[in-house]
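As structure tokens, the structure follows; a few thoughts come after it.
Part of the complex only, each chain left as placed.
We call the chains A and B, going by the order they appear; numbering starts again at 1 in every chain.
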Amino acid sequence: MSDDLVIAGKHFTSRLIVGTGRYRSMEDQVEALEASGTQMVTVAIRRLDLDNPNEKTILDYIDPDKYNILPNTAGCQTVEEALFVARLGREVTGTDFVKLEVIPDPKYLFPDPAATLEAAEKLVNDGFVVMPYIHADPVLAKRLEDVGCATVMPLGSAIGSGQGIHTVEEVRIIIEQANVPVVVDAGLAVPSDASKALELGAEAVLVNTAIAQAENPGLMGEAFKNGVEAGRKAYLAGRIPVRAYAQASSPTADVPQPASARS
Amino acid sequence: MINLMVNGKPREAEDDINLEKYLATFDVNLRFVAVGYNGEVIKKENFSGITLSNGDALEIVRPVGGG
């Protein structure tokens, strides 16, 4: 069964996008990415340290044949900053893909809906494949799709909070209305969060802190790989409905009787 | 000499130096590096065509781990 994730015509067999922030070591990261089976990893764009201009960059540790690079605009608080960093990221990585983040709020790192919509439209017109990070707002998701975004990326809960998916109802509606892949991003802490997102019909999830900061990032990367596979298969396999009452899984008739009271 | 703002910090450079030569003064490995010049992103092939002037702002960036 071919069941690829397709974003802007690009096919992926893995539905797990992994972030490259907050690993305790490059070794941890390399092991975790490998174990996760991911085919797309995010990177941020930052100023070069001019006193150390030749230090290795994150991309020196990432095999371009194995992983697609998804540069983000993390750290940008305005439309102007996001456009600039997106373009720098395209120049650095050579890809048109961009994870768009416009985040004025430092405490919860929640994105600005109006600024994200404005930046998304401009980047689409500039030829980018835009994957916007948004609050789980179904109308905003629809409008981003309408301006040409390649996916929508509603948040589960605050970035790095490990709170899981608070927004199940909203994500369910976004999925119901979307004609582009829905990628649940932020807050996922354990594979059951990822599995749940895919069971609902999300096409993929993005995970960073949950893997990078786990006690054992490699094993957690593998755990998320399994969880994402589980969720996708369950979505395709067709889950049972929810019922108000029990349904016996063993036959109710012909139960042997110690004395033949019941017949 | 001219005064530039490079990665948010003031720096001096020779008069009439072009971007390519200026970057060379840092011995930067240009692989995985991009440059913003007064808010515009400049393609590598155009570095030599840009002559820096007093007050120019440069952003010299590279990828880092991020989510």
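Throughout what follows, contacts are C-beta pairs under 8 Å (C-beta built on N, C-alpha and C of every residue); 3 or more make two chains touch, one makes a residue touch a chain.
Predicted model, so just to flag it, every value in this text is computed and none were measured.
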Subunit stoichiometry in the structure file as a whole: A x4, B x4
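We take it that only the chains that are shown with their structure count from here on.
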Between chain B and chain A, distance of the C-alpha-averaged centres to the nearest whole Å: 34
Complex contacts: residues of chain A adjacent to chain B: 19-23, 29, 42-48, 50, 53-54, 57-60, 69, 71-72, 74, 84, 87-93, 159-160, 206, 208-209
Residues of chain B defined as touching chain A within the complex: 6-8, 26-29, 32-36, 39, 41, 43-44, 59-67
